[in-house]
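Only one protein chain is missing; all other protein chains are in place.
What follows is chain A.
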């Protein structure tokens, strides 16, 4: 089991891109020259999936060898990038936990934030380390049975999250989250149909 990244975004409706509020990622198991691309890709995928998660919805998207879990809690989006072995319930409890923590720290002020925060967030980084063990997160679920009240929507590919006529490739090209280098990497990986490496 592995959590690669946790991100928190502000939902700006399904037409505008969400605002990045906090993110933490662990890319140590990628090659040195892929790490920054992977980080950028995580932000990009977070925005793409987050934008398409309606209020109070939970959805999970399979993307390459990852599962991207997303929860929109009253306009605050929490996302977890985990591998397939990570239990679904555990992942959503982690998201619940980090959203609660964020709300506690921000005390409602997040709704007025309009600019991206790309700085590292120590408590989120700590949470990333702590919840690598899903049973740590699941301790919470034993109490929070409400988790499964709303149904979790599962998507086999990221394309099924996108609106009709939208293509991931064109989103990649338009994205401001991805540097030229990352875009080249994305295309290369896609061309080689590589089993891995880049999100």
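What we mean here is this: a residue touches a chain if its C-beta (ideal position, glycine included) is under 8 Å from a C-beta of that chain, and two chains touch if they have at least 3 such contacts; residues count from 1.
In the analysis below, contacts and distances are computed from a predicted model.
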item	value
Identity of the absent chain, which is to be given by its UniProt protein name, from "Dynactin subunit 5", "Protein prenylyltransferase superfamily protein", "ER membrane protein complex subunit 2" or "Vacuolar fusion protein MON1 homolog"	"Protein prenylyltransferase superfamily protein"
Hidden partner chain, touching residue among A:16, A:85, A:107 or A:163	A:85
Omitted-chain contact residue, chosen from A:56, A:74, A:135 or A:176	A:135
Chain A residues touching the omitted chain (full complex)	1-2, 28-37, 39-40, 65, 83-85, 87, 89, 132-135, 138, 145, 148, 179-182, 184-185, 188, 196
